[in-house]
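Of the protein chains in this complex, all but one are displayed in their positions.
Presenting subunit A:
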Amino acid sequence: MSRFRRFLRTPEAVAGAIILAALIAMALSASLLFPGDPQAIAGPALLPPFQDWSLPLGTDRLGRDVLAELFHGARTSLAVGLAAAAAALAVGSVVGTLAGFAGGFIDEVLMRITDAFQTVPSFLLALAFVSVVGPSLGIVVIAIALGTWTGPARVARAEVLSIRERDYVASARAIGMHPLAIAFREVLPNALPPVLAMSSVIVAAAILTEAALSFLGLGDPNRVTWGGMIAEGRTVLRTAPFLSIVPGIALVLTVLGVYLAGEGIVETTAVRRGLQ
């Protein structure tokens, strides 16, 4: 309870949480408020915002409702961001734990693989992967995770290296627990907090990467994405700038919200640790 109150006392964290809550509400309510296909043609093309209250944010080049696209886009952005981050964290912490706990040859191999992935810019990796395999939501998630799992892996390994020398690990060994059981039941849970602290940055980066991929036409074409909306609007940037600006603002707010909320959580936990 006190942690929650401390969280509430940091204004950035509250702002982040509010934005995030609004986004999640948008994503969840998308099908209720805008049932049917968000890409359906709803009105005249290129209607400016605030002209027709049945289409408050206007329409795009084909006459699709921008507000409906925005709501459904929130869903894609959050889904991809969270899924990619979850995948990256899961893979990263497993690899990091194995490397740190096993040591020796396995450690060397796993860390060199991590190095190999780290030397390629993660966006290029995602770009290459999607263009080879073909764009769909699952592929985009994998592509983003592919470039981001190395951070968590390194952090997890460092943490495991210190934890594995602790007494309770030695005692677990002494009572004959299987090394894998020790690694994943005893060590990993304790190594997780610093890894999870990275999640806000990873989610924010994943949302941005997804938007960038969609902007380049490598997103799932059958789904509304904010990056795709910005790319669509770019061709009419001079005549209908709102088509790029609206999803652009949504994107900025989302990344900001995720980041602030994440930082808030990290800070409150850090304070707690400090007090102890």
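As a working rule, contacts are C-beta pairs under 8 Å (C-beta built on N, C-alpha and C of every residue); 3 or more make two chains touch, one makes a residue touch a chain; residues count from 1.
Note that contacts and distances are computed from a predicted model.
Asker: Tell me the UniProt name of the left-out chain, picking from "Ion-translocating oxidoreductase complex subunit C", "Xanthine dehydrogenase", "ABC transporter substrate-binding protein" or "Cytochrome c oxidase subunit 1".
Answerer: "ABC transporter substrate-binding protein"
Asker: Looking beyond the chains shown, say which of A:G81, A:P135, A:G227 or A:G248 touches the absent one.
Answerer: The one listed residue touching the chain not shown is A:P135.
Asker: What does the interface between subunit A and the hidden chain look like in terms of residue numbers?
Answerer: Counting only subunit A, the missing chain is touched by 37, 39-41, 45-46, 61-63, 131, 134-135, 217-218, 221-222, 234-240.
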